[in-house]
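Removed: one protein chain of the complex. Kept in place: all other protein chains.
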Amino acid sequence: MSDEHEPLAGDLLVILRHAPHGSSWLREGLDVALVAAAFGTEVSLLFMGEGVTALVEDQTAGALGQKGTAPTLEMLEMYDIETLWVEAEALSRFGLDADELMLAPRALEAGAIAEAVRKHPRVLTF
Amino acid sequence: MRYAILLMGSPYSDQASHSALRFARALLARGHRLEAVFFYHDGVYNAARLSAPPQDEPHLADGWVALHEEQGVALQVCIAAALRRGLMDEREAARHGKAGHSVEAPFELTGVGQLVDLSQRCDRLVTFGP
Partner (left out) sequence: MKLHIVNRSPASYRVHEQALAAMGPEDRLLLIEDGVQGGLPQLVRHFEAIPGRLYALREDLEARGLLGRCDASVQVVDVDGFVQLTEEAEHTLSWY
């Protein structure tokens, strides 16, 4: 059905738009994705805006040793969450390349983002 | 149609809770069913038992309780988000050795799995964020 340029759609798309450490949004959004996957939902993740910085390598614990989200992201494969997208425009805004990020996400241009959203029966934004 | 609401804004700090309660009333008035409100992120503060807004302001917690009493709307509070923020029912308070409790029925502490379940079985899930 889908060729290489067409995003493969799962049941639930979780859009993550916040950076790690600065707020709990990223962690709480990921929690929903992990629980949904554990329930057998096919989950796709899209990192938009500041959310793309969640995938920067070499993150550490935060103030007071507060756990970051990088260890959780490393577990995504165990939960069979394999569709990982990043917003191409946000990458260029931050001067990042998709191939230097952890988990090898695929960059989506604006048109492909709308297409990914259209194809998922359920979308949650965090 | 069967609706669910995901509420993530803190009461009185953000308009989200007011917007969500207003939307809940409007969807019921149009003959829909509201299965549940799921409180997540700072939205869990809506369940605070000791909330005491000035009398000339809307009482949000009472508003949610009224929805439950009149329409059987489930009031589901994410337990992980709640415990971190000092919101717990009697059972959790006992488990954590706390002298008082800050959440009571009809608000129920539950897991994120309930949100996933709502998103699957409801026709519409509408999110109100801060």
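First chain written, first letter: the chains are A and B, and each begins at residue 1.
Operating definition for what follows: contacts are C-beta pairs under 8 Å (C-beta built on N, C-alpha and C of every residue); 3 or more make two chains touch, one makes a residue touch a chain.
Note that this is a predicted model, so its numbers are computed, not measured.
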item	value
Chain not shown: contacting residue from B:19, B:51 or B:120	B:19
Option from A:38, A:56 or A:117 whose C-beta touches the chain left out	A:117
Interface with the unshown chain - residue positions in subunit A	15, 17, 48-49, 87, 89, 110, 113-115, 117-118, 121-123, 125
For subunit B, the residues touching the chain missing from this view	1, 3, 8-9, 15-16, 19, 22-23, 26-27, 29-30, 32, 124-130
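The criterion applied here is as follows: only the chains that are shown with their structure count from here on.
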item	value
Euclidean distance of C-alpha centroids - subunit A vs subunit B, Å	27
Subunit A-touching residues of subunit B, taken from the complex the two chains share	6, 40-41, 80-81, 111-113, 115-117, 119-120, 125, 127, 129
In the complex, subunit A residues that touch subunit B	12, 24-25, 28, 31-32, 35-36, 39, 41, 122, 124-125
